[in-house]
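Got a structure for you, written out below as structure tokens; questions coming shortly.
Heads up, one of the protein chains got dropped from this complex, but the rest are sitting where they should.
This part shows subunit A:
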Amino acid sequence: MKTDNQKAWLLVLPVLILVAFSAVIPLMTVVNYSVQDTFGNNQFFWAGLAWFEDMIHSERMWNALGRQIVFSGIILAIEVPLGIFIALNMPKKGFWASFCLVLMSLPLLIPWNVVGTIWQIFGRVDIGLLGYTLDALGVDYNYTQGFYAAWATVIVMDVWHWTSLVALLAYAGLQSIPNAYYQAAKIDQASRWAVFRYIELPKMKGVLTIAILLRFMDSFKIYTEPFVLTGGGPGNATTFLSIDLVKMALGQFDLGPAAAFSLMYFLVIMVISYVFYIVMTNADKEGGA
């Protein structure tokens, strides 16, 4: 049981100051821009909610949001089942378990722009193994020009990059199942599917929730990898929310619209985070871990 102690605030204070400096001040700057207009020379005018109205009616933002949702949906639909499947097939202990863990973690530790570079080099028709092979097989594949090729490459890249995360979490969930459960199933002559459905899946619920929400949120703010690989192209085909936002804010210096866009983007993330928080604290209560 926790005890009440208001002095605990003193222990939290350093974190509060530090994160407030890196989060609250910049966020207020964004709020500031979102309600003002400028004609340069640091002359700002009150613009009220005009930018928000602009953005809500802007086709560009809705398109980026649509692409973003489709992208996140597809990668979740692939990575979650694949991750569970991989986790079920991992060695349980010993040298090979460590071996798999280390190799699987490797993509997670590669800087995100290098992930883009790896797939750029791997996918190019002239120098890449993937592009060259597909080309030799007669497939019309060019991720810099073809809409479907660009999407397929970005999705395969994300699957390559992050499936191990889902697999590692599912694996940790599986490891926490006591052997007695399997023995009981064995005595009951349970089928492989029944073992998965009634023992393994319920026990993985907590970690899978974390995996799904982390993957959803991180894919929702993806920037570097597609930026390096396709630059958001061809055309706007792979321009996701963050890429569009950076284009608007740092490329065109449309500060007002970009700030309004940021705030709405952030709001979506906040709502999802809240769901995440509720789900996780409930899981804590149930599991007691």
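FYI, a residue touches a chain if its C-beta (ideal position, glycine included) is under 8 Å from a C-beta of that chain, and two chains touch if they have at least 3 such contacts; residues count from 1.
Please note the rule applied: contacts and distances are computed from a predicted model.
Asker: Assign the chain not included in the display its UniProt protein name, restricting the answer to "NADH-quinone oxidoreductase subunit H", "Carbohydrate ABC transporter permease", "3-isopropylmalate dehydratase large subunit" or "MinD superfamily P-loop ATPase, contains an inserted ferredoxin domain".
Answerer: Matching the unshown chain against "NADH-quinone oxidoreductase subunit H", "Carbohydrate ABC transporter permease", "3-isopropylmalate dehydratase large subunit" or "MinD superfamily P-loop ATPase, contains an inserted ferredoxin domain" yields "Carbohydrate ABC transporter permease".
Asker: Which one touches the absent chain: A:Asn63, A:Gln145 or A:Gln183?
Answerer: Here the residue in touch with the unshown chain is A:Gln183.
Asker: Extract the touching residues of subunit A with respect to the undisplayed chain.
Answerer: Missing-chain contacts on subunit A: residues 1-9, 11-12, 14-16, 18-19, 21-23, 25-27, 29-30, 85-86, 88-93, 98, 100-114, 117-119, 121-122, 126-130, 132, 160, 164-165, 168-169, 171-173, 175-176, 178-180, 182-183, 185-186, 192, 195, 206-207, 210-211, 214, 217, 220-221, 223-224, 241-243, 245-246, 249-250, 255, 258, 262, 265-266, 269-270, 272-274, 276-277, 280, 283-284, 289.
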